[in-house]
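Structure below; questions to follow.
Every protein chain of the complex appears in place save one, which is left out.
A, B and C label the chains in the order they appear, each numbered from 1.
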Amino acid sequence: MSVPRIGIWIIGARGGVSVTTLVGLSALRRGVIPETGLVSSLADFAHLPLAEWDQFVVGGHEIRSTSLLAEAERLHRESRVIEASVLGASRTFLSQTDANIRPGVLWNVGSTIRQLADGAIPDESLARSAVDRIQRDLKEFQQREGLDKVVVVNLASTEALLDPTLWPETWSQAEQMLEEPNCSLPASSLYAIGALELGMPYINFTPSLGATPLGIDELAKKKNICHAGRDAKTGETLLKSVLAPMFAARNLEVMSWVGHNIFGNLDGKVLSDPENKASKVKSKDQLLERILGYPPQSLVSIEHIGSLGDWKTAWDHVHFRGFLQTPMTLQLTWQGCDSLLAAPLVLDLVRFVLVAQERGETGALGALGSFFKSPLGTDQHGFADQTRVLLKWSRGPE
Amino acid sequence: MSVPRIGIWIIGARGGVSVTTLVGLSALRRGVIPETGLVSSLADFAHLPLAEWDQFVVGGHEIRSTSLLAEAERLHRESRVIEASVLGASRTFLSQTDANIRPGVLWNVGSTIRQLADGAIPDESLARSAVDRIQRDLKEFQQREGLDKVVVVNLASTEALLDPTLWPETWSQAEQMLEEPNCSLPASSLYAIGALELGMPYINFTPSLGATPLGIDELAKKKNICHAGRDAKTGETLLKSVLAPMFAARNLEVMSWVGHNIFGNLDGKVLSDPENKASKVKSKDQLLERILGYPPQSLVSIEHIGSLGDWKTAWDHVHFRGFLQTPMTLQLTWQGCDSLLAAPLVLDLVRFVLVAQERGETGALGALGSFFKSPLGTDQHGFADQTRVLLKWSRGPE
Amino acid sequence: MSVPRIGIWIIGARGGVSVTTLVGLSALRRGVIPETGLVSSLADFAHLPLAEWDQFVVGGHEIRSTSLLAEAERLHRESRVIEASVLGASRTFLSQTDANIRPGVLWNVGSTIRQLADGAIPDESLARSAVDRIQRDLKEFQQREGLDKVVVVNLASTEALLDPTLWPETWSQAEQMLEEPNCSLPASSLYAIGALELGMPYINFTPSLGATPLGIDELAKKKNICHAGRDAKTGETLLKSVLAPMFAARNLEVMSWVGHNIFGNLDGKVLSDPENKASKVKSKDQLLERILGYPPQSLVSIEHIGSLGDWKTAWDHVHFRGFLQTPMTLQLTWQGCDSLLAAPLVLDLVRFVLVAQERGETGALGALGSFFKSPLGTDQHGFADQTRVLLKWSRGPE
Partner (left out) sequence: MSVPRIGIWIIGARGGVSVTTLVGLSALRRGVIPETGLVSSLADFAHLPLAEWDQFVVGGHEIRSTSLLAEAERLHRESRVIEASVLGASRTFLSQTDANIRPGVLWNVGSTIRQLADGAIPDESLARSAVDRIQRDLKEFQQREGLDKVVVVNLASTEALLDPTLWPETWSQAEQMLEEPNCSLPASSLYAIGALELGMPYINFTPSLGATPLGIDELAKKKNICHAGRDAKTGETLLKSVLAPMFAARNLEVMSWVGHNIFGNLDGKVLSDPENKASKVKSKDQLLERILGYPPQSLVSIEHIGSLGDWKTAWDHVHFRGFLQTPMTLQLTWQGCDSLLAAPLVLDLVRFVLVAQERGETGALGALGSFFKSPLGTDQHGFADQTRVLLKWSRGPE
């Protein structure tokens, strides 16, 4: 029996995270880098039937006119990451993948993202037509490449947040919305619907809406397929979910938690639009109350500082009270390269989601909560607890 | 039936941690401060039969000639902690307690600690005689105050570390050492032996040897009594035990972890003696390898900076490698008041140890590992894991 | 001949800076604190005929209904500053001064400041009437206390910035504006006009407009009186003016300079109104281009974090390029108590302005530029250069 071929279909296929994922995937196939940063490669998960690097074929949607290679070179040049030799050796893989990329969907992405789009991106008059186009692209990719499975991953820029009162609560409600000329669902949800209707798992790596509404989760369950999300936890929020439980466990009262984030990539530019930023800030900010049991004054700011390129610096100032009401302080400075923190998690999520699919799990995968700022399918926000749940899940149903 | 009276016997009874514990205990009795910083007061432990604040009577050993009140006032003045009104209202309690303090033991404490000692502190010619004196003081305290139980807590300055090849492996070996004129056991172990022989639990809050040797643990088991230790985890090491598991769980390679600690209290002065410092540094440094599974280059420095008083500032620089071998950095600055971080843990440990004693647990209490840098009776070093074990322990044997 | 009595008339007389100045002045008179933080007390200025602490009598305007003592106690309690004994001994001085405080002016202060005001504060229908009331208060103060001189200092909350195209360029223009029912001049300028018309020097410690317009400077010159401003340089901007010249002198290219400020006093609350904040941010941000000769990307944020009380924490991230285009980073964290950094400079400015007045200097005192973020009467922004000019000025005209 031949080894199955697996498609990864990336929304936002030429963005920084995608490009880094592709360069890394190419290097992993060639065995020239260690598996540092890959959670699924830990000894803890060695017993799982995880997909191998050379089983993957990648395609995707993109709204900008650039090339994977150009973006990879820009990343190397502006952010001083990815060694020249590693980049060079991935050229063929990048250009092959580029040929699998199709024009994305602009439905309700908001004006800031729309401004980034190539003029030739088609605009549909109905959301359902956009879903149809997405599905044509997905089926064509699967067929042309002879893929056993396709996993869809959303890595596109953060959309403005839809008012939760407008989220469809049932699939029939959602289905009806798709036919309305003013359908308020954003592109991320159309991609999710497109994938799930075809029985393909959907991973939402971003704060955008995606498969978050109950109505879309219902679709997944109807189709016996799983999805995972929302908003990958790679830096400052990861630290919050690691440190806040310590304050709780020691009965130290967090009075305020201020986080200030600066970075210079495209994501940062999109987030300088207050509407898009609101989605992100909400996602970064909510877990403190969930973990601590009370809401400290908290503040998250995100600013685009061009000189930093893909490097993100987060400064956090935690002001807490100890015994005898004494105020004390913890400050953190996190200096990480955003795309390089995110990329291995994309590959981890694809591999874990494939295991869940194989096992027949459906709906939101709460066991993958450790990967997300706003995890679906679970209420846990503390990182250590989430990690334990993942380990337990990996051992399968008891 | 009357409420039991419980004695807390503190070694280093007029040191910063002890004084803060006493001021806090006085304020807790009067109900004028919230229970912030007390782990045992978390809702998670509400089901336990914990001792109440007014059950406690405190006494102890001390080698310096000063008074509790003078030390409390110095802390207030030099470190700007403890509100004037809270301090004022604890005066009576402090002077009552002062009357319960007896001259400590100088056996093998090293020259730096010896220099701090009042000239009138007796010097014994045999370790066994020192143990005898300790036990006379403990019994007299129990009797005079009519105490149902006494818990002994070591809060004294860090001793130089005894070469592990000299640690007694059996109780009979230890017993024999006590009779030798050159007995190499330090004061902290003599106090431990003194307490355990009398069937009193012993808590080692410091990096000193105390009840660490197997031979002393054997004594505890023989006497059906428990002990806990070693070296309370209050700041930088607490953070390490919280953060290192994150690097492990994300498969990020920690290349180096540098910690630089500055503070200005008596502890700091004693630690400026390289022999005493070695005990502390070892205790702060070992957990990284245990948690990560490999030893990153690590460095812990501790320096006495007088202007800081009881405030400790720790700067940590973590250099780690992510995907595609990219180096990234996390820096922490922790600004905490040492005595105020430690004091509530003293009360927590006393309360938890009393529960264990009531339950008949003997030997080193591994379930209390979350409180210590070098926990006895367990191999766990990750804080979240230790916290879960404590919670489970609190629910009692299944 | 008797020693002259000098009045200090403070706008915002019960604010944090004023209260701290008064407690400090009281302590200086009693000789119980060293002159730390006072620039005018440096040996460099020992040759100047500086006013002595006991020559000063203080009064002022205030819009809130509170008392100096209540505010001083709040500062002590919430921010853990000012020793209890120092505070206690200043009670009499504070209550005497309280009796010299009159209701302030609300003309064009903006809605955020207006909300802080006591209901009984009178509202004038003409700006000129407000100026008249100010002048009655000043004259009454001078007469009643038998003062030889009065210096007016603006320490009130930051007003929204008036569009520079509306600033009066001549005194006759300004004079006319005062008679117009919609006069756009803010309260700070009315106080300035009130003082200068009476021949009293005016010091603008805040980013508000005050005597900044040329038309008001013209008034000062006509009246042969001096003024100084604008926006005291106490923390983050002080550091910028110290560090930016280093980057220039070493030909290092500053690509971006991000400053994030958090603090919890009343000033912070007022600055959470975007209009009021704009005045402050502009003042903090402009000097980089002036010093470096080019504008790096820069960003200053100011946020009100209640738990910090009067303590301000500023985090600055400077991203610069060195030889061979290598990007490097300098980060700063400044933790200072705002009122305590500001208060001695109030006393310094009053003393130096009195020297200038004695010497007959008129208009904006550029020599005092080292005290201000937006110095009037000079183009220098580098702190070392400003310091040298102050020293040279102190030696008098050559």
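The working rule: contacts are C-beta pairs under 8 Å (C-beta built on N, C-alpha and C of every residue); 3 or more make two chains touch, one makes a residue touch a chain.
Note that the structure is a prediction, hence the values are computed from the model and not measured.
Considering the full assembly, C:41 is the residue among C:41, C:142, C:237 or C:256 that touches the omitted chain. Per the touch definition above, the residue from B:95, B:115, B:224 or B:301 contacting the chain not shown is B:301.
Of the candidate positions C:89, C:117 or C:242, contact with the unshown chain belongs to C:242. Interface note: of B:5, B:91, B:290 or B:317, the residue touching the hidden chain in the full complex is B:317. Remark: the residues of chain C touching the chain excluded from display are 20, 23-24, 27, 33-39, 41-42, 81-83, 86, 238-239, 242-243, 245-246, 249-253, 321-326, 328-337, 340-341, 343-344, 370, 382-385, 387-388.
Think of the hidden chain as still there; on chain B it touches residues 80, 255-256, 258, 260, 262, 297, 299, 301, 303, 305-308, 313, 315, 317, 319, 327, 331, 333, 335. Panel shows chain A; residues 80, 84, 333 of it touch the chain omitted from the view.
To be clear about the criterion, only the chains that are shown with their structure count from here on.
With centres taken as mean Cα positions, chain B sits 44 Å from chain A. Residue positions of chain A touching 2 or more other chains, listed in rising order: 329, 331, 333, 335.
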